[in-house]
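A single protein chain has been omitted from the complex, and every remaining protein chain is retained in its original position.
We just call them A, B and C in the order they show up, numbering each chain from 1.
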Amino acid sequence: MKNDMKVFDNLESEVRSYVRSFPTIFTKTKGYKMWDHEGKEYIDFFSGAGALNYGHNDEKMKQKLIDYIMSDHITHSLDMASDAKATFLNTFHETILKPRNMDYKMMFPGPTGTNTVESALKLARKATGRTDIISFTNGFHGMTIGALSVTGNSMKRKGAGIPLQNVVTMPYDNYVDDQDAIDYIDRFLEDNGSGVAIPAAMILETVQGEGGINAASFEWMRKIEALCKRWGIILIVDEVQAGVGRTGSFFSFEPAGIKPDIICMSKSLSGYGLPFAMTLVRPEIDQFQPGEHNGTFRGNNHAFVTATAALDYWKDSKLEENIKDKAEKTHAFLERLVKEYPELKGEVRGRGLMVGVACDVEGLSNEIAAKAFEHGLIMETAGPNDEVFKLFPALTIDDEGLEKGLNIIEKSIQDVLEKKPELA
Amino acid sequence: MKNDMKVFDNLESEVRSYVRSFPTIFTKTKGYKMWDHEGKEYIDFFSGAGALNYGHNDEKMKQKLIDYIMSDHITHSLDMASDAKATFLNTFHETILKPRNMDYKMMFPGPTGTNTVESALKLARKATGRTDIISFTNGFHGMTIGALSVTGNSMKRKGAGIPLQNVVTMPYDNYVDDQDAIDYIDRFLEDNGSGVAIPAAMILETVQGEGGINAASFEWMRKIEALCKRWGIILIVDEVQAGVGRTGSFFSFEPAGIKPDIICMSKSLSGYGLPFAMTLVRPEIDQFQPGEHNGTFRGNNHAFVTATAALDYWKDSKLEENIKDKAEKTHAFLERLVKEYPELKGEVRGRGLMVGVACDVEGLSNEIAAKAFEHGLIMETAGPNDEVFKLFPALTIDDEGLEKGLNIIEKSIQDVLEKKPELA
Amino acid sequence: MKNDMKVFDNLESEVRSYVRSFPTIFTKTKGYKMWDHEGKEYIDFFSGAGALNYGHNDEKMKQKLIDYIMSDHITHSLDMASDAKATFLNTFHETILKPRNMDYKMMFPGPTGTNTVESALKLARKATGRTDIISFTNGFHGMTIGALSVTGNSMKRKGAGIPLQNVVTMPYDNYVDDQDAIDYIDRFLEDNGSGVAIPAAMILETVQGEGGINAASFEWMRKIEALCKRWGIILIVDEVQAGVGRTGSFFSFEPAGIKPDIICMSKSLSGYGLPFAMTLVRPEIDQFQPGEHNGTFRGNNHAFVTATAALDYWKDSKLEENIKDKAEKTHAFLERLVKEYPELKGEVRGRGLMVGVACDVEGLSNEIAAKAFEHGLIMETAGPNDEVFKLFPALTIDDEGLEKGLNIIEKSIQDVLEKKPELA
Partner (left out) sequence: MKNDMKVFDNLESEVRSYVRSFPTIFTKTKGYKMWDHEGKEYIDFFSGAGALNYGHNDEKMKQKLIDYIMSDHITHSLDMASDAKATFLNTFHETILKPRNMDYKMMFPGPTGTNTVESALKLARKATGRTDIISFTNGFHGMTIGALSVTGNSMKRKGAGIPLQNVVTMPYDNYVDDQDAIDYIDRFLEDNGSGVAIPAAMILETVQGEGGINAASFEWMRKIEALCKRWGIILIVDEVQAGVGRTGSFFSFEPAGIKPDIICMSKSLSGYGLPFAMTLVRPEIDQFQPGEHNGTFRGNNHAFVTATAALDYWKDSKLEENIKDKAEKTHAFLERLVKEYPELKGEVRGRGLMVGVACDVEGLSNEIAAKAFEHGLIMETAGPNDEVFKLFPALTIDDEGLEKGLNIIEKSIQDVLEKKPELA
């Protein structure tokens, strides 16, 4: 029986979404390319929303995974000790933490972004005895109730069906024109009558992905860190989408020179697109009792294997150099685009290869992304009104792939604008 | 570099737990057996807390998974359409739902138990416009804030660091001696002055795993279903631990003859121990907007592949017969045990191969499990005070493996009791 | 300009209620009698829902109040010291607390029942560091959010417009037929997996007024007190309606022999129907900082004056003897009623002069109360479905007044039943 799209309409829940934006059945993939069941080839500028920073089905990781499975190493072990896990712990420590002088304990919550966020929020509250979390406008941290409470998007929040509590939303960098959001936060914290108590933690992304590719300045991040230090607030950086090289360095906060108290990782951490998450915690905050936060899939041995192999990319500077090179080309291209096509009312956003263009024309970004799909490019939109088309190529992409993808974007814009003379 | 246990002490968070109960590094596994790095063999009566109902590294699933990976089929696709997913949808529908006359939509939340529970709670609230959930004493549904709010265990709940809201706990079947919990619940619901509003949903396990292997009677479940129908309450059955054959049938609620409105599945659903979860939803409740509940690892193609292969076990009655046979042997053995060793103050609990013995002697179950580990058996404890030692053999276990495991249990009991003459 | 009822329809909010049950304008009152603007006389078996235990406009209190006002003593003083307040503190201590060997601090919250309850809940949470309160089915404690959260009535709860949190409702004495509610509560508290944490406090009425004149047994109260002691739970008794002699003794819990940790008083405390409330607190729980709970009308000097005068009634046993005598007569009458008029499907409820008849016929109690109003008796209904007609005569009523009132009730029942032959 040949599968067709009807099976999704008939059997899958209405909540399905990307299958609606990219309505075809994918059957094969490699690096930055994907093919569907009719053999059509696509350039992937979506990369699993940041879960495939190394591209699809990386050969070295694949081989390690195949070897592991073939030799009947342990697949599922909850948080029992496995060889694969021990090797990952050691390798991550040696390759990532030690060179950066980062002394963190590694915690394995359930294997998704929302689970690492939940573990971080719980731990911050337990460690401080306080209940509030400060989150930021347009932050996105997940769909389970704890993580959803610190997520800004109103449509997602309404999905909870209950008021979301114990959170105070503060303005992200540059949220209100001409106003320094730090003054605002500072005033709320220092004023005994502000109605805002000193929170357990602040949680932030250095570049907001779902929120619209908003990149905070390094100075803002340093001021936030200073506020946290001053008031004894735990600083949680959610690296789920921006981490693992997406913005140029392994951790996205490195160039700002800050040291978060808790770091949430998932998406590209496994390297191969396998479910995997890790919460890095400063030892003095590592206060859960054994088993106080648990879950069946904490630790995923297949992911330990591929994640260990993926760390090879960070043993020299080649990947970082490629990101830098491709990021520069992409930024230059996008800056040209917004100039050349003023009808877009476009603004280039982002950092490294976490970039996008915000179009101040309702619905336009979605049309461009849809047209790009027709032309063989996979690209999603983001932002509270889906106003940003978002470029997330594999970090390992070569010049040919990048150019091909960028050309499709330009062509798609031309096609869309052609049908909309009223924008000119 | 050879891995040793120190790496976990040095680098992993204090929250780690099973590695403390089973302190060795596992390197190989097959069916119901595991081996550690020193070559010691173990019988596995733990089965990943129910995530490995088909045993470890099942050969047929393994081959399908290897083939899939080798041919560069798509690994990560969020909820885009892949061939693997289409095949799973079809196969699950044909093999499981259709023969049981079950008309449900399949939703893929994040790939863990707590994520399917969160999706169910949100959906129930959204669909009804009500906020409360009725959960049951000693229920266990996960560690994220939504799922934790319906989990009974006080140590786990305190880990939240915030009051857990929008939930009313009602007594599970047989919770208070000589009192019919249904009368109790009924009275609260029908009385306008009870302080308990008609909830959005009730969520329950048919056999409570973490809560102490408490099996509800079929009659109780039917009364609960009737109450839900009477008041328009959504009935959610959490099949994460009890489902996929653990109690004898694919769904644990089948012999009770009830039809839940929402069914939460995870753990053994992938068959191979891979992170995977699914929420089954009656079409009329399937009311999320596209993307209203999302997540990076909703849908896991490797798991779709193995889960499809695992469904072969349900195409004939062989597996069910084996469960029946082994369950009878296990129950008979345990009943003999508690009679022969009255010092245990033991009570046999459970249904199918989801069984255990509650020992009314503080700390005794943990000592027996620890001794069993020495003797080469992996077995965990459960219940609010860890008072139950819990037998979860692979459903595919053979007589030899089962007997070997049971013998180790008896020997472990003898060893422990020998050192405790005061119990005699 | 002569006032007529239209002014209420035109100018007052729709939330007005008793004016709908008793649709006339009252212009004069004395003792147990009221007169309306057309000169019609009424017997008052409502007594301001327990705020007028000494009858209306008691002559001695009135004289003291007039003298106080005439001499320009201080009327409003927040919680500054006034002579009137000092005298009340001393007199209440000498007349009520000392003879009962009760060592409590007196706190003056806002001058209403809901305010004393709020102060009690806040104090209990602050003193224990816990967040939950156990309330009881059909409890009624007030309409502000804190007090409403421990109130059972579903219509009232919905008025909040938000989920009411940090409360667990437990069954009141005799809530479920043939089930001992104490076993339930006990089990929930002692089981680490029950989902119910040890609360900050339990709050209860010894006789539930609004909830349907449900009188708890003394044994049940003693068991509750024992549970509170065992688990370090603060016991709050809400004496707002049942206190100040309504059930026969000054405090309604006296005959049970219990000693609450916090006692909430209001309604008849001022004696004269003036807004007034007091929270009695065991010294070790008296942990608010100065001004941590405040309010403009904490302390009401006019009420201090009349409340001091009212305490004269407790300097000898005459009032208590009158209550006893009238209560016996009333109970005997009601018992005869329910026997003689089986159509009522009546059940006599209550204690002392806090009594009523629950009629298991929908709407019947309201019809009887409405008919009684026509015949010159003011009497309200209570219970989750208004199924109880409620007798609250002044505690100072004489035989003539009591008999007149009871006769009107009997006549009203006869009139109503006559029109309802189908009940026979």
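Everything that follows uses one rule, which is that contacts are C-beta pairs under 8 Å (C-beta built on N, C-alpha and C of every residue); 3 or more make two chains touch, one makes a residue touch a chain.
Just so it is clear, the structure is predicted and the values come from calculations on it, not from any experiment.
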(request) Would you indicate which residue among A:31, A:109, A:211 or A:291 is in contact with the undisplayed chain? (result) A:211
(request) Specify the residue from the set C:22, C:175 or C:250 that touches the hidden chain. (result) C:22
(request) Among C:3, C:217 or C:414, choose the residue that contacts the chain missing from this document, as touch is defined above. (result) C:3
(request) Using the touch definition up top, pick the residue from C:138, C:266, C:365 or C:396 that touches the left-out chain. (result) C:266
(message) Counting contacts across the full complex, list the positions on chain C that touch the omitted chain.
(response) 1, 3-5, 7-8, 11-20, 22-30, 34, 37, 48-52, 56-57, 62, 65-66, 69-83, 86-87, 89-90, 93, 105-115, 118-119, 121-122, 124-126, 129-131, 142-147, 149, 155-156, 158-162, 165-166, 200, 240, 266-267, 272-275, 279, 281, 286-297, 300, 302
(message) Applying the definition given at the start, please give the residues of chain B touching the unseen chain.
(response) 162-163
(message) Which parts of chain A face the unshown chain closely enough to count as touching?
(response) 131-132, 135-139, 150-155, 157-158, 163, 165-169, 171, 175-177, 179-180, 183-184, 187-188, 191-197, 211-212, 383-385
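Note that in this section only the chains that are shown with their structure count from here on.
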(message) Taking the mean of the C-alpha atoms as each chain's centre, how many Å separate chain A from chain B?
(response) 30
(message) On a C-alpha centroid basis, what's the spacing between chain B and chain C, in Å?
(response) 49
(message) What's the distance between the Cα centroids of chain A and chain C, rounded to whole Å?
(response) 58
(request) For chain C, write out the residues touching at least two other chains, lowest number first. (result) 163
